[in-house]
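Only one protein chain is missing; all other protein chains are in place.
And then chain A:
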Amino acid sequence: MTVTVDESFAGRVYPSTGTTLVTADAVRAFARAVRAAHPSHHDAGAARAVGHADVVAPPTFAVTLAQAAEQQFVADPAAGIDFSRVVHGEERFTHHRPIVAGDEVAAELHVDRVRVVRGNAMVTTRTELTLADGTPLTTVVSMLVVRAPEAAPEAEVPA
């Protein structure tokens, strides 16, 4: 038995549905959670002293903005993804300009690749995070594995 992810979703683009405001509180809480103590994350004055408008998000903070966009595809019943069988395979961030508190971030989701390998579906999405005027912030590439129902547990592990 194989999973039934709809391969025709490859190439689909989900335009931004609005912007999300990055708050200083969100940046600080995320920084604390990943033990990032650098003053740029916590102290607006320190961040401004090195040229930023406000506190700077840690390198993986962008995932919080990308995951919301990914849900448009992952949670679309037509895509056929059983979320209880989804594990995170890969993640990659390319930063064009650091995300800082006060940014109003738009997210455009691209489904770059859907392929079924040995019964497991591998889904690669790319979320382009920009300011409302199109200024690029971060490209987030995420590969999710949708495990086949009878796949051995050690074949792919949740992350």
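Here is the rule we go by: contacts are C-beta pairs under 8 Å (C-beta built on N, C-alpha and C of every residue); 3 or more make two chains touch, one makes a residue touch a chain; residues count from 1.
Just so it is clear, contacts and distances are computed from a predicted model.
Chemist: Not counting the visible chains, the remaining one has a UniProt entry; which protein name from "Heavy metal translocating P-type ATPase", "Transcriptional regulator, PadR family", "MaoC/PaaZ C-terminal domain-containing protein" or "Succinate dehydrogenase cytochrome B558" does it give?
Modeler: Hidden chain identified via UniProt as "MaoC/PaaZ C-terminal domain-containing protein".
Chemist: Taking the full complex into account, find the residue in A:D6, A:D43 or A:E91 that is in contact with the omitted chain.
Modeler: A:E91
Chemist: Name every residue on chain A in touch with the hidden partner chain.
Modeler: Residues in contact with the chain left out: 26, 29-30, 32-38, 40-41, 50, 52, 56-60, 63-64, 67-68, 84, 87-95, 98, 141, 153, 157-159.
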